[in-house]
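FYI, not all chains are in this one, though none of them got moved.
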Amino acid sequence: MQAPKQDIIHRLQIAKGHLDKVLRMVEADEYCIDIVHQSMAVQAALKKIDEIVLENHLKTCVADSIRKGNRDEAIKEVMEVFKKK
Amino acid sequence: MQAPKQDIIHRLQIAKGHLDKVLRMVEADEYCIDIVHQSMAVQAALKKIDEIVLENHLKTCVADSIRKGNRDEAIKEVMEVFKKK
Amino acid sequence: MQAPKQDIIHRLQIAKGHLDKVLRMVEADEYCIDIVHQSMAVQAALKKIDEIVLENHLKTCVADSIRKGNRDEAIKEVMEVFKKK
């Protein structure tokens, strides 16, 4: 994991702050629907981070593997992520 | 938000611990694919929490609204969550 | 399944037409990425149909079940759909 490291760390810290807010909302007995929306916002932020990490991975590790002839293992790993999404 | 409050708080604290681990993995330049899987595990944990909150919401608030004749607003809110998922 | 039946049938027929197009694209060796986008458009159309059916279901069957005191079974079925989504 190299290139956009600071951006990703910053995004993860923001996501963590939003997750803390979910916790406080549950502790304060806030409205269920508002809690779910806040939780979904954390998930959306993590999805965006996954996309940045995966794009970086394709451009670096996967591209290197393909150039070095190790195509199948690199692509298998990417497909496992795609299937889980 | 009433009934399964302690269970939800406990799950959120675990999810927060896993999110901290994502942060440490990024800081330690761990393998991209491992980071994405760890991030997806956090999202899966939050999805499970959403399900618990939503089921509780349907059984309490939505059921009450329907009995009191306020069906449409309660269902509209649930559908907004369903569409965002 | 009552109320918006004609709308749903119409949408399903359009989705079927788009699925036929995916088939013709594969047979004609069209570009992979274009095929996937066309397939995803069919899935998005089916998701929209699911939302219409589910909203109708909540307003009719689920609301009736709750008024009649059969809350849990109706909500369990809705949650199974939500979890699968």
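Every chain is named by a letter (A, B and C) in the order it is written, and numbering of its residues begins at 1.
Rule of thumb we're sticking to: a contact is a pair of C-beta atoms (placed from the backbone, for glycine too) under 8 Å apart; a residue touches a chain by one contact, two chains touch by 3 or more.
What you see is a predicted model, and the numbers here were worked out from it, not measured in a lab.
Novice: Number of identical chains in the whole complex, 3 of which are shown?
Specialist: Whole-complex copy count for this file comes out at 4.
Everything that follows uses one rule, which is that only the chains that are shown with their structure count from here on.
Novice: Treat each pair of touching chains as one step and give the shortest count from chain A to chain C.
Specialist: Tracing touching chains, the least step count from chain A to chain C comes to 2.
Novice: Copies chain B and chain C touch; is their interface built from the same residue numbers (over half shared) or different ones?
Specialist: Both copies, chain B as well as chain C, present the same residues to each other, with over half of the numbers appearing on both sides.
Novice: Of all the other chains, whose mean CA position lies farthest from chain C?
Specialist: With centres defined by C-alpha atoms, farthest from chain C sits A.
Novice: Taking each chain's centre as its mean C-alpha position, how far apart are chain A and chain C in Å?
Specialist: Computed from C-alpha means, the inter-chain centre distance equals 28 Å.
Novice: Starting from the mean Cα coordinates of chain A and chain B, work out the distance between those two points in Å.
Specialist: Taking the mean C-alpha position of each chain, the two centres sit 16 Å apart.
Novice: Using CA atom averages as chain centres, what separation in Å is found between chain B and chain C?
Specialist: Roughly 23 Å separates the two chain centres.
Novice: Mark out which residues of chain B touch at least two other chains, giving numbers and ranges.
Specialist: 54, 78, 85
Novice: Applying the document's contact rule, which stretches of chain A touch chain B when the two form their complex?
Specialist: So the residues of chain A touching chain B come out as 1-2, 5, 8-9, 12-13, 15-16, 19-20, 22-23, 25-27, 29-33, 35-37, 39-40, 42-43, 46-47, 49-50, 53-54, 56-57, 61, 77-78, 80-81, 84-85.
Novice: For a test of understanding, state which residues of chain C touch chain B in their complex under the given definition.
Specialist: Contacts found on chain C: 51, 54-55, 58-59, 62-63, 66-67, 71-72, 75, 78-79, 82-83, 85.
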